[in-house]
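A single protein chain has been omitted; all remaining protein chains appear in their positions.
Entry: subunit A
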Amino acid sequence: MGEYVIKLPDVGEGVAEAEIVEWEVAIGDVVQEDMVLAAVMTDKATVEIPSPVDGRVIWLGAEPGDIMSVGAPIIRLEVSGEGNVSASDKKTDKGSEADALIAKAAKAAKDVAAAEETAKASTAATSTKVEATVSASAFVADGRTKVTIEKPAALQTRRTVSGPTRAEGEKPLASPSVRKRAKEAGVDLRQVPGTGPAGRISHEDLDAYFDGSTITAQPGGGLQANTSVTDIKVVGLRRKIAEKMSISKSRIPHITIVEEVDMTALEELRGVLNKSKSDDKPKLTLLPFLMRSLVKAVGEQPALNAIFDDEAGVIHQYGGVHIGMAAQTPNGLVVPVIKHAEARDIWGCAAEVNRLAAAAKSGTATREELGGSTITITSLGPLGAIATTPVINHPEVAIIGVNKMAIRPMWDGTTFVPRKMMNISASFDHRVIDGWDAAVFVQKIKSLLESPAMIFMEG
C-alpha cells in the first residue's frame, strides 16, 4: 500500500491560486482514475480536478471556500503499490494530517451540537432535557491514532429558563472574551443567565441569550420577532462577483445616462425577420440588434470600446468589438463574451448569444468564453425596470443597460399615438469618458435603434 498525494494543478494561464468550491468525494471513498474529485474555481471559471489514479481518499486538505495555491497538496489517496510519497515525507506530514483530522472532528462535533440544539428548541416547550452524549471520532489512516472529541456534560443540558438568576447587585461572572463580545453586541451581562460553574456566563450562554432574549421580551400578541441570523459563507462565484463589484464601484467614478428609445420600427422589423427567416436560423431577440448598433456606434467613438488600465495609466482601445453579455445563472452573474461582434452579422450574433447563454447557464462555459470583453450589455429582460444604474465591468469603460419595453402614449404633434417605448441606461467611466462623449454615444445608439435600417447600412 502506498500513498498518493494530489496537488492543486495549474488550472490556467497565470493562475496562482484557486478556490475549492466543492468536494465530490469524502474521506473513505474509493475513487477510480478520471473520476472527478473536486471542483475548483479560478478568476474565470470552474475547473474539475480528476483523479489520476485508482485509490481510496484518506485526507482532504481544505474546506470548501478555502483558497489554495497551485501546487499545494489537496488530497491524499491510499493506492495499491508504490505511491508518490516517500516514507520520510510521510512521517513529517503526519502532524499536519492529524491536525486536519482533529479540526475535522471538532467541526463534526460542532455540527452535532448544532443539530442537537435544533432538537432542543423543539423539545424546550415540554421542558425535556436532552442528555445525549455526543462524540465525534475520526481515524488516522493507519488506524492507530484515534481522535475523539466528547462534548462536556455542561454543554449538553441547556437551560430553558430566561431572566436574571443572579442576586440583586451581584456582578456577572464571565471571562474577558465573553465580556468583550457582550459589550460589542450591546448586551448587559447582568441580564444573561450563566450556566457555568458558579453561574459563570459562557460563550454558549451568550449565544442562547442572543437567540432568545427578544422573544421573552415581547409578551402577548400573535406576531413574534424573528431574530434568527443565517450565516452564509460567501464562496465561489458569489465571492468573485463580490470582489469584482467592489473593484468596479470603488475604483470607477460612474456617470450614468438614461435615454428613452422608440422601438416601434425595430420591433416591426424584428417581427418580419423572425416570420420570414428560414428554420436553420436562430430567432432574433433585441440583443443582436443592440450589438450591431454598438458595433456601429463604437466605430465612430472608439474610445468607448476600450479597457482602462488605471494602474499603468494606459487605455487600450480595441479594433475588435468583444461584447460581454451579463447573464443570470442559478449561481449568480456571469458575463460570457461575444467575440468579434464586428465580424458577425445579425444572425451570427444571435446564434452566438444563444450558444453562450446556454453554456453559461449549464456552467460549461470555458475561461476563454468568460473573459476578454471590451464593452458590456446588461439586460434584465421583462424585469428591466424603467431605469437602472449599470455597474461597469472593470476594467472596461462603458456598459449599456436595456430596460423594459412598454407601449406608451406619445405625442406626435397633433395627437397621442401608442408607441413601443424602451429606456436604455448606460454607465461610463467618467475618468476617461467625458459627459459630452457619453451623451453623443447614447444618442447614436438611440438613433440607430429608432431607425433600424441604419444598422444595416454600410459605411
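We adopt the following convention: contacts are C-beta pairs under 8 Å (C-beta built on N, C-alpha and C of every residue); 3 or more make two chains touch, one makes a residue touch a chain; residues count from 1.
To be clear about the criterion, contacts and distances are computed from a predicted model.
The listed choices are "ABC transporter ATP-binding protein", "Dihydrolipoyl dehydrogenase", "NADH-quinone oxidoreductase subunit N" or "Acyl carrier protein"; the UniProt protein name belonging to the chain that is not shown reads "Dihydrolipoyl dehydrogenase". Residue A:200 is the one among A:7, A:200 or A:446 that touches the chain missing from this view.
Among A:20, A:174 or A:327, the one in contact with the hidden chain is A:174.
Residues of subunit A that touch the chain left out of the display are 173-176, 179-180, 183-184, 186, 196-200.
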